[in-house]
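Of the protein chains in this complex, one is absent; all others appear in place.
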Amino acid sequence: MRMLARNPSVVIGAAIVAFLALVGLFAPLLGTIDPSEINPVYRNKKPGVERMIRGDDGKETVFVHRFGTDSLGRDIYSRVVYGARVSLAIGVMVAALSVAVGLTIGLIAGYIRWLDGFIMRIMDGLMAIPAILLAMGVVSLSRAGLVAVVIAIVIPDIPRVVRLVRAIVLSIREEPYVEAAITVGTPTPTLLVRHVLPNTVAPLIVQGTFLCGSAILIEAILSFLGIGIPPETPTWGNIMAEGRSLFRIYPHNIFYPGVCLAFAVLAINMLGDGLRDTLDPRFAKRV
Amino acid sequence: MAGITSVLDITNLTVDLPRGSDRPHAIEDITLSVGAGEIVCVVGESGSGKSVTAQAVMGLLPRELTASKGRILLEGENVLEATPARLRDLRGTRMAMIFQEPMTALNPVMTLGDQIAEVLEIHTELSEPDRRQRVLQIMRAVHLPEPERLIDVYPHQISGGQRQRIMIAAALVLDPALLIADEPTTALDVTTQAQILKLVRELQERRGTGVLFITHDFGVVAEVAHRVVVMQSGRVVEMGTREDILRRPQSDYTRMLIASVPSLVPPKRAPKTGQVALATEKLSKTYGTKSLIFGRGRVVRAAENVEIVVRRGETVGIVGESGSGKSTVARCVARLIEPTSGAIRIGEVDVAHLPERRLRPHRRNVQIVFQDPYRSLNPRRTVGASIVEGPVNFGLAAGEAMNRARRLMTLVGLSPDALGRYPHQFSGGQRQRIAIARALAMEPQLLIADEPVSALDVSVQAQVLQLIDDVRRRFDLAILFITHDLRVAAQVCDRIAVMQRGVVVEEGPTVDVFAAPKHEYTRALFEAAPGRNAMFGAAVAGAA
Partner (left out) sequence: MLAYVLRRLAATIPVMLIVAVLVFLMLRLTPSDPAAIIAGDNANSEQVAEIRKRLGLDQPILTQFVIWIGKTLQGDLGESFFFKKQVSDLILDRLEPTLSLAVFTIILAVLIAVPLGVIAAYRHGGWLDRIVMGFSVLGFSVPVFVIGYLLIYVFAIQLNWLPVQGYQRISLGIGGWLQRLILPSLTLSVVLIALIARITRTSVLEVMNEDYIRTARAKGQTERKVLIRHALANAAVPIVTVIGLGVAALIGGVVVTESVYTIPGLGRLTVDAVLARDYPTIQAVILLFSFAYVLINLAVDMTYTLFDPRIRY
């Protein structure tokens, strides 16, 4: 634990991620308005434009569109702030789900030899299909929406987790202390949980972190291409999708969410790097 | 001694360890010398600093270590003050080094010829055909078969012994004045080791090379050394001729070390008449690979028709080199792998082909102590948890199991309070004791000891062997002792079986087999044992 706190990548990455999570959580309190509110009068305004808003109490106050507005007059700043919620939530959900499913399958594949070949063939097949295409294919199968997108991103990630877990299981299986546990009569399920599973925790935390980052990117790509989350719920990806056509004249549509996205994923990747350097003994020696 | 020119002269050498290490210096105040034409063996246990000394001479110290004091004179030139370019000039031409693991020390993607030729490329202006001639010449000098063919072959295609010869060839091709050998035979089989030692002696005599030979094996010292330097914890403890050190050691430490080396002469032991605990019949294990599409298979007979009998109170040894099948037999008996055919009777029951569920109740009768003390305990669990795991599996209440664990810790010479600690807090020898305690916790009839002391220092080795012997007597255990070390086998085993390529070639009471080996392989094995002609060493375990 202490070692984690000493690694600069971990600290900076975790701090930024925490910051963004808080931003998403406290979105309504951060000077935003309804991100879906359409306002034809204020379409495509440059950042800094002001306007009057009627508050709940009937009073009129000044509101500044800090990031400008999009082609439907929606406030980009509010959309970006609310977008943090969905984008980060998707990242976490995908990571958690991929790890959970991948861990289970990986343990089975590593320990039950006759299932191993069969499972790994399917995993190889899944991995042969490039991730984006697979995700796109899955999305095309159903209505667009949060669940569909999450599942679409999880499916290509599962084989990668399975591969990692299986490799760990196979190597731990050869360790003398596992053989010793067999000779003292420890049954296989207990063996897996007690001796094998703990060795998967650190690598899975690292991989899960990277999966979170990549999930956010993939969601952004899907939304950008128009096959992700529908625009009523803002995500950084679909905000950018909106801004495509008028990019030359109104680049702010793309740059603000783009920068946030890059920032978030960068922080997550830094966190992952730092975690890997501290948690995974194999990488500890490498600078 | 007079008249020999000094090739290497180390005076007051001190190498510092980085801050935060358990001692300030890796080596301190080392003074030793190597003359032309003499072999100086540096002996010590792990952590003695012998390798650091060798690396310092070559200028190959790892980044964290710095030579802070002293002088290293190579043919009169101070190596510590040489520039990196000068050091590079000296390496390969005036001083050369060979290492312990020939497989990893050779570049896997370069041909053998190229690796030797590289030395010539760096330091000479020879043309390519000339280089080739020199390479072939040196390959013949190290007695490599078919040099014309091997020159274009890769390291993984030849054996360990041959690889070490290649290393020696590359080291000696430019006739350096000093050869540093860092445990060059430790990773080799006994018979291969004997050949390499012979080769080193031969080349060294012919060319007048001074050799600094690092080793931990006193047998090797007895075989090749002219002079000996004994190191402990970074300091030189004693120095002298081979005779002086082996016969008349002055310091307590040297005396203790030599006393810990088991003698090659087995004591007379009364035959054991206890109940038969283990009897294997025609035990065989075959590994075959068959390609699905192309049909051809490669069959490896790891063990063939092995018959071993061990009685209670008796220690039976299986002796062999790598690939002999001794580990395979041990793993079959422990049912870590299933034999292809044959019977394994533990008491009355044949456990050879029992399915796991029916096998489990019988597992308590056979326990095993593994070779590597650093990997046989789960690093994430306390040693107490590791010891009680077995008894709890078989229904013993947790409290009772802990009591048993405490009793056993005392028995193996460790404090019961240490049960709450983790494996990394113990030394290698202590971990082996814990492994023994874990095995005993199951109250087995048969204890398999698979090279239990091979990874331990010689002084610790003696203690663990003593412990195993005590335990055998106290619990009337049958012990199946696997080892490649003839000395250990001589002192510890009542009977031995010698295995070669999966087959038992000879077996009988230890005394008889050692005195009059019948099979030619057994004879070759004993011939190869280093230092067998030197009279030193002690009886380690009692012959009761």
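Letters A and B mark the chains in the order given here, with residues in each chain numbered from 1 onward.
To be clear about the criterion, a residue touches a chain if its C-beta (ideal position, glycine included) is under 8 Å from a C-beta of that chain, and two chains touch if they have at least 3 such contacts.
Here the structure is a predicted model, which is why all the values come from computation and not from measurement.
Screening A:I76, A:M93, A:I229 or A:L261 for touch with the missing chain picks out A:L261. When the full complex is taken into account, the listed residue touching the unshown chain is A:A131, out of A:A131, A:V149, A:V162 or A:L275. The residue touching the chain not shown here, chosen from A:G48, A:G145, A:P189 or A:P251, is A:P251. The residue touching the chain not shown here, chosen from A:G73, A:P198 or A:G226, is A:G226. Residues of chain B in touch with the missing chain: 58, 60, 87-93, 96-97, 99, 101, 104-110, 118-119, 122-123, 154, 156, 167, 170, 291, 293-294. Counting the whole complex, the residues of chain A in touch with the unshown chain are 121-122, 124-126, 128-134, 136-142, 213, 217, 220-221, 224-227, 240, 247-248, 251, 254-255, 258-259, 261-262, 265-266, 268-270, 273, 285-287.
Definition applied: only the chains that are shown with their structure count from here on.
Note: centroid distance chain A to chain B, computed from Cα atoms, is 50 Å.
Residue ranges of chain A in contact with chain B, taken from their complex: 175-177, 179-188, 194-195, 198.
Residues of chain B touching chain A in their complex: 334-336, 356, 360-361, 363-364, 366-368, 370-372, 375-381, 386, 389-390, 393-394, 435, 438, 441-442.
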